[in-house]
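One protein chain omitted, others in place.
Right after this comes chain A.
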Amino acid sequence: MSNLSAEGGHGAVPLEGVPTGQGVPAPEPEWPLYEVFVRGKRGLNHVHVGSLHAADDRMALLHARDVYTRRNEGVSIWVVRADAITASSPDEKDPMFAPSGDKVYRHPTFYDIPDNVPHM
């Protein structure tokens, strides 16, 4: 009984002797991956909610509606092919964000204002 755990959320599953994927190319060409962004309600930004596979943009939009907005979670959806996104790399985290790190004077708390000055 030693190789099991409740890992898996919906009930215990085996842990040992279970493959975790080779990252090998799929036998049939896989539909492209789309990232899904949903605007929760008017006045809010679109927020990333997950991803899905679809044959084309239109199908991605329909699937996004079915998978991510079954309970009025959104008033607008964006789908973007994952391979069209340019992202910063975590490796270059420090140099990438360094320019803002040492500019404390960009924050309001940098400035001392006497306590008796109202509304500031």
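By definition in this document, a contact is a pair of C-beta atoms (placed from the backbone, for glycine too) under 8 Å apart; a residue touches a chain by one contact, two chains touch by 3 or more; residues count from 1.
Please note the rule applied: contacts and distances are computed from a predicted model.
Q: Out of "Cytochrome c", "Xanthine dehydrogenase family protein molybdopterin-binding subunit", "Iron(III) transport system permease protein" or "1,2-phenylacetyl-CoA epoxidase subunit A", what name does the UniProt record list for the absent chain?
A: UniProt protein name of the non-displayed chain: "1,2-phenylacetyl-CoA epoxidase subunit A".
Q: Pick out the residues on chain A that sit against the missing chain.
A: Residues in contact with the chain left out: 1-15, 18-24, 26-31, 33, 49-53, 55-56, 59, 66-67, 70-71, 87, 89-91.
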